[in-house]
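The other protein chains are all here in position, but one chain of the complex has been omitted.
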Amino acid sequence: MKNYDAIVIGAGHNGLTNAAYLAKAGLDVVVVEKNDYIGGAAVSRELHEGWIYSNCSYVCSMMRQSLHRDLDLSRHGLLLIPYLGTVNFADDGRTLVSYHDAEAAYLELKRHSAHDADSMSRFQADLARYSHLIRKTLLRTPPDPASFRPRDIFELLFLAKQFWALGEKELYEYVRFFTMSAAEFLDDYFEHDLISAAMASPGIIGTALGVYSPGSSYVLLHHAMGDVDGTIGAWGLARGGMGAISNAIASALTEKGGEIRTNAGVEQILVKDGKAAGVVLEDGEEIYSRIVVSNLDAKRTFTKIMDKDDLPDGIYEKARNFKIRGSSGKVNIALSGLPKFTGVPDNPYINRGGQNFTGSLETMERAYDCWKRGQWSDDPFIESVIPSVWDPTVAPPGQHWMSNFIQYCPAELSSGPWTPEKRDQFGQTVVDKIERYSPGFRDLIVHMEVRTPHEIENEVGLTEGNIFQGELTIDQLLFNRPFPGYSQYRMPVKNMYMCGSSTHPGGGVSSACGANAAREILIDLKRTNTVPEDDCYDE
Amino acid sequence: MRRYDSIIIGAGHNGLICASYLARSGQKVLVLESSESLGGLASSGEFYPGFKTSIAHTVNHFSQKIANDLDLASHGFNSKSGSLPIVGLSIDGNHLVLKGNELSGVAPEDSQAYGTYLDSMQRFADMLKPFWLKTVPRIGSNRLPELLSFASLGLNLRLLGKDAMREFLRVFSLPMRDLMDENFDNDILKAMLSWDGLIGSKLAPRSPNNSVLALLYRMSGGQDDAHQVTTEGVRGLIAALHSSAAAAGVEVRSGTSVHRIHVGENDAGLVATGVHLKDSEQIDADNIVSSADPQSTFLNLVGVEHLEIEFTNRIRRLRCDGYVAKLHLALDDLPKFSGLTRPDGRMIIAPNLDAIEFAYDDAKYGDFSQQPVMEIVIPSLQDKSLAPDGQHVLSANIMYVPYNLKKGWDKKAREDLCKLVIDVIERYAPDIRSHILYEEVLTPLDLEQIYGVTGGHWHHTEFALDQLFMMRPTFGAAQYSTPISGLYLCGAGCHPGGGLMGGPGHNAAREILR
Partner (left out) sequence: MTNNSEAFSGERLKQSHFHPRLAELNIRDSWSSWNGYKFANYYYDAEYEYFCVRNTCATYDICPMQKYVIKGVDAEAMLNRMITRDISKMRQNRVTYVVWCTDEGRMVDDGTIFKLASDEFMLTCGSPCSAWLEKSAFGFGDVSITDKSDEIAALALQGPTSCTVLRKMGFTEIETTKPFNIKHFPFHGDTLMISRTGFTGDLGYELWVKPELAIDLWDELYAAGANYGIHPFGETATNMARIEAGFIMPGFEFNEALKTVHFEHDQTPFELNLGWLVDFKKKHFNGRSALLQEQKKGPKYTLTKLDIEGSKPAEGAYVYSNKRCSREIGYVTSAMWSPSVKANIALAMIKTEHLSGELWTEIYYEKELRQYSKVARCTIKDKPFWTPARARLTPPLEN
């Protein structure tokens, strides 16, 4: 029986990244994956002939450029393309186009409100300032504030220094921003309903918070701090779908000698003498290793594939209380042609990026109210992207693939368990809403895949289908992620680590969690670090 | 014209406390109060012949240090009596009662869990306790005593021990709902224990970041966690504060509204030198101390022409909308609450956390819920002077009732609200209607108009992390001094916040005397 240096559970992008860095350091590593394909939530799947679905994550801005460069992902087939020209739709059909050009953007905003058009430059400067600070923490291991170890103190001082450099006034503003609701924070800048709503919508994506919930402002930042080639806040598409990212990392991993085994779901993590010793697969096979790394979310790791008796006191309860709420749905559609939206300029540059069916702050909040009651809203927030406009590889020529992300969709319905019928009704709600803004849309549909939290949990393995592997609230951020005292990727059982989005810095296709975990593992194994310390973009 | 060292605007409890401290250190102090009675939201007024009540209907977390410093005991305030049990009303009559640390009416698991929960929360509250009576320094401060204040918080945090410190850094930002779900099973218990974290704020059980701090704040008074109505009631506290102030030489003029704060200039900038009264009389003093809310103080009494633009904007943007309405009933006899022998606690009507959450949802859109949640007290059980013999006053805090009612607060809207609330109470006290001599409902808008508190907000401005500590009410005015020299704040809009604790008045006096 072969004894590996490391087993990584779950071939999502973070697991693959983690394994790649361990392999790079010369470890004998295997990634075990329950599905017959790799990628976790960053996948490209041909669910209808000729159409490649990125049926979970669909856009990318957080991928750390230094990891991209360091793992040589472009040689392994990855190309990230920025996309432009998102249109926001109000309930009554009014539109707000996002232009890349500053003056065009200004005039488009001014069409709605001169005040807001002017305010936007200040908002963007402020957001850039907040982003700069938070980005510096992404590829660093969070300090433990309760520890006196030199490294923790050094890291705390590093954080303090970053904050200090903001200047006193901006420091206060930062605290405000970090703790307020998106709606109230945006009220500082914007007065127009559609503009506020458009700017607030990133504050609710993927989270069980509403635009009026304190803390949603941070979620907004989490979505805004990424960049494509240094343009902070820009979003990009992976050529070939999001699976291209996972495939490129996997290719880097195998090149470095790592193994990937699909159809190898883990039944349990083996613990011997209080130390992780390997895994038992669902088919009963046992694989042994020096260390075990879980890329599954914290709740699934500790409550599903570990024995409660193997855990120190209180960990099981912490995992059970870990907030990982299903709040999002996904409707993926193959289209026979490019849908036309009303109220959108007819030129070759616009209407190519995405459509945000934002409505107003109230529309979004009411959708949240429905979620709280275990229902989905008739008028949900939808963020749509048609990647095939940019990427010729994901749909047949002249035909298109459309990704629709829906906030909110409950993991548990008040009316009882999810059924295929309810799932399809949910899909119809989404199609109905899009049809309102694009008459004839329904007729273009060739194939459609509807995913509620139920499907996402069952197929991908994310508990409740939570896209971040855990809510992004203060109690689960930085040194609190996933649990206080365990934020440095080492878990309560010796030789066991976590490397998924349940760890710092959280959700998003960033590869940062996987890379940071690898760095900690290499420290413990007394190996030379192979992981970049910082992002390579100069501010 | 006699010259004063300090003029305090407003004779709420914070104004009186600040005045007493100043006078005790030798200052000549004048307190100006626009209404005829003292106490602000804690003042007791007659709402029906023979029946009195106050907006703040219980005394909670009043600082023992202040009571000692001002010798309130010898002025008639008895801080050691009259703790009220909390009663979680259940529609089936199986109520939950929490008296002292003893919880009855729940399963043994929850009862046991409560002990653990209380231990840990009380440790956190005790850790924060000294902090409420300190000035939170500016982050950029380079003064040693101020830096020590930060250091002492850090030290207290460390002294909790590694695990408790980590737990605190997680728990302080939790929504009430998560905190409750982590600890308890019983729905009424969860709702009842959440109450003190939510009441008075625009926060629901699912709102993160702010409510645990509010709860810990309320748990850090002199008398543990208990709310009280002493035999002299809230009225007794205000009377004792007044008497203590008078004994220290404070002059109090009620029925005297301040129209403007006089702002002059010297080489260093603006300086407050006195106040103009409504009748245009001017009274000068070295220090002008406002216990009015920050918006009234800066926007109405000072005037924006004396303020910086972004500072003004921050004051304007303070979240001051109140969400609590008040119901007062004059009763000819004690109502019978089914399942209760004597309705002498703080009775919470909130069957579960969703009930609170959904009531809040309506308020978000400018409406009040058809299923309001509330806290009921019959203070006349303790304080006999509030009602004629054998008769009673019922006082209820109703959540969530928006200051900005979408359809506007008119007579009809008030009547609707009143009827609705009494309907809900009737489900628990079926005979209530037969005892009502008079009913009065006060919306947040009414509170603003009667008491001059912007938005009718209990805390003068929202108790939320972005408006707390060195940011309360906003940076630039968070250490009791303001951008205008000689002008100070001492109201609930300052650190630590509202409630009958007295922290702002106490802390402001210390800063003024420095």
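Here the chain labels run A and B in written order, and each chain numbers its own residues starting at 1.
Note that in this section a contact is a pair of C-beta atoms (placed from the backbone, for glycine too) under 8 Å apart; a residue touches a chain by one contact, two chains touch by 3 or more.
It should be emphasised that the depicted structure is a prediction, and the values quoted were computed from it without experimental measurement.
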item: Contacting the left-out chain in the complete assembly, out of B:115, B:269, B:390 or B:408; value: B:269
item: Residue of A:28, A:170, A:317 or A:362 in touch with the missing chain, whole complex considered; value: A:170
item: Option touching the unshown chain, where B:255, B:303 or B:408 are the choices; value: B:303
item: Touch with the omitted chain, as defined above, among A:99, A:235, A:302 or A:341; value: A:99
item: Absent-chain contact - pick from A:230, A:314, A:345 or A:439; value: A:345
item: Absent-chain interface as seen on chain B, which is shown; value: 265, 268-270, 299, 303-313, 316, 476, 483
item: Footprint left on chain A by the chain that the document does not show; value: 95, 97, 99, 103-108, 110-111, 114-119, 121-122, 125, 128-129, 132, 165-167, 169-170, 189, 343, 345, 347, 350
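One rule holds in what follows: only the chains that are shown with their structure count from here on.
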item: Distance from chain B to chain A - Cα centre to Cα centre, in angstrom; value: 41
item: Complex contact set, residues of chain B against chain A; value: 138-140, 158, 162-163, 165-167, 169-171, 173-174, 178, 181-182, 203, 206-210, 317, 319, 354, 357-358, 361, 364-365, 464-466, 470-471, 475
item: List of chain A residues in touch with chain B within their complex; value: 144-147, 168-169, 171-172, 175-176, 179-180, 184, 187-188, 209, 212-215, 317, 321, 323, 362, 365, 369, 372-373, 473-476, 479-480, 483-485
